[in-house]
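For this view, one protein chain was removed and the others were kept in their places.
Order as written gives the chain letters A, B and C; numbering starts at 1 within each chain.
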Amino acid sequence: MSAALNGLTILAVCAGAFFFLAGTVGLLRFPDTLSRLHALTKADNLGLGLVVLGLLFQAEGLLAALKLISVWLLALLAGATVTQLIAHTARPSGPQA
Amino acid sequence: MTEATLYGLCSAALVGVGLFGLIMHPQPLRKILAFNLIGGGVFLLFGAVARRGAAAGLGGDPVPQALVITGLVVAFAATALAVALLLRLFQETGRATLGSDG
Amino acid sequence: MAFDIGLALLVLGVGAWTVAARDTFAAVVGFVAYGLLLALVWVRLAAPDVALTEAALGSGLTGGLLVSASTRLRRAETRAVDERQPASLRLAAAVLCTLVSAGVAAIVLLLPEPAPTLAPQAMVNMAATGLGNPVTAVLMAYRAIDTLLETVVLLLALVGIWSLAPDRVWGGVPDPRHQAEPDGRLTFIAQLLVPVGILVGIHIFWVGSVAPGGEFQGATILAAMWILAMMAGLVDAPAVSRRWLRLMLVTGPAVFLTIGLTGFAVAGSFLAYPEPHAKLLILMIEIPVTLSIAATLALLVAGPPERAPGR
Partner (left out) sequence: MADFLFAAAGLVLAMVAAGLARILWGPGDADRIMAAQLLGTGGIAALLLLGEATNVPAALDVALTLVLLAAFISVAFVKGATRSEADGA
């Protein structure tokens, strides 16, 4: 049982690390601010989410699991909203769509 | 080399880097940043000392750790006051430097 | 060990960037990253209490303060771009700083073996306080006088900031009124984060007696949430001459001082707690102190009054 859980953790954490890699590459390679924002939000949401998922299999107790999920949800919601706000300042006139 | 020594050496380098910034940057905001950089280095030195003092089932000596917490709060108070002074200077003069010729 | 070497190099690199960057805002972002990495270092150094303080105060609140200051000073900076010092002076400063670094490094390498430590004494005396977190026990009992003075230092810094107000807004409201955003994004994020943040702040304060956490860490999070609510236009900043605000600011230190003085009568010295009631007394101090610190920190970030006291 524990071996299976460990396997799931390794799988999810590796996938998470891959998305961080993708986010970094996107941030470095994409030509303009808005597409870089796009790359960043993917890395944020999926990378951290998968790492959290992986660690959930190891969590001891309900409170720890709850905290893990809150970290992800907060990063997700705050990240998405803040990214939009930053997009506004990147284009002072504001996006049209 | 233990991790305490490693981070201790790191703190020594940070103090030097921060001091350089404090001396060389003409803009006050950069000096405030450098001051906080030095602060980080000094606190880290305390952390290295605390880590070396691990005993009695603790990972580190709690006394230097508590001193660092006090220090962080005081450093924040000093930073906030310095930033307020700087913004007021900017409001009055439209400048944010201390140079006499600027 | 490889992880630690990489982390130490990363901290150094980000620190050097903070000094070397030409653009002030880039340097400030570097500083925020520096604080975040330091929080990781503190976890590695078995100091989770300090990691919490660094994350909340050293990186978070200080970072927010510096970010908004640097964006406001943007226009002033363009004029001061090319104020480089002569090469000879740079070289002299570099030599001096290298010497200082070498001195500190030598101290690190020559630290006595075995390392002196107060950890066993702290553990023995912690039992008397009824607390379960040795760092909180040191802050609230063994070094309680530091903690008391620290709360007073915060108030003094706030008095200093308030005294920077121009005459016409004396005793007024810090920070311009923030309009709620028309599209409501900022309102949304604030309505979401503030309640969660208050919960987390209280949790971190409350577990501080038995686990990493405590009044300063909890208070910092509460302060950040108050500022966030102000920035989003959910609440307006209070005029600094308000009586309830002043009361809130001084209650914590006042209670601390009163219990400290009572120590003379019941336990023989300043800030001595009579043994069976130590934990209760510490809690009685900590709750008002946390609220006072939270208010003080938030007002330190808000800055001097900028609007005349309203109706």
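Everything below uses one rule, namely that a residue touches a chain if its C-beta (ideal position, glycine included) is under 8 Å from a C-beta of that chain, and two chains touch if they have at least 3 such contacts.
Model, not experiment: these values are computed from the prediction.
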*Check the whole complex and report which displayed chains the hidden chain contacts.*
A, C
*Of C:15, C:63 or C:303, which sits in contact with the chain we cannot see?*
C:63
*Of C:104, C:200 or C:300, which sits in contact with the chain we cannot see?*
C:200
_Applying the definition given at the start, please give the residues of subunit C touching the unseen chain._
2-3, 6-7, 10, 14, 17, 23, 25-26, 29-30, 32-33, 36-37, 39-40, 43-44, 46, 48-49, 51-52, 55-56, 59-61, 63-65, 67-72, 74-75, 176, 178, 186, 189-190, 193, 196-197, 200, 203-204, 207, 211-213, 217, 221, 224-225, 227-228, 231-232
*Spell out, residue by residue, where the missing chain touches subunit A.*
6, 9-10, 13-14, 16-17, 20-21, 23-24, 27-28, 33, 36-37, 40, 43-44, 47-48, 51-52, 55, 58, 60, 64, 67-68, 70-71, 74-75, 78-79, 82-83, 85-90, 92
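Note that in this section only the chains that are shown with their structure count from here on.
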*Taking each chain's centre as the mean of its CA atoms, which one is farthest from the centre of subunit A?*
B
*asked:* Distance between subunit B and subunit C based on Cα centroids, please, to the nearest Å.
replied: 12
*asked:* Based only on mean CA positions, could you tell me how far subunit A sits from subunit B in angstrom?
replied: 31
*Spell out the part of subunit C that touches subunit B in their complex, as residue ranges.*
1, 4-5, 8, 11-12, 15-16, 18-19, 24, 27-28, 31, 34-35, 38, 41-42, 44-47, 49-50, 53-54, 57-58, 61-62, 65-66, 69-70, 72-73, 76-77, 79-80, 83, 85, 89-90, 93-94, 96-98, 100-105, 107-109, 111, 115-120, 122-123, 134-135, 137-139, 142-143, 146-147, 150, 153-154, 156-157, 160-161, 164, 214, 216, 297, 300-301, 303-304
*asked:* For the complex, give me every residue of subunit A touching subunit C.
replied: 70, 74, 77-78, 81-82, 84-85
*Considering the complex alone, what residue numbers of subunit B touch subunit C?*
1, 3-21, 23-27, 29-30, 32-34, 36-37, 40-41, 43-45, 47-63, 65-70, 72-81, 83-88, 90, 94-97, 99, 102
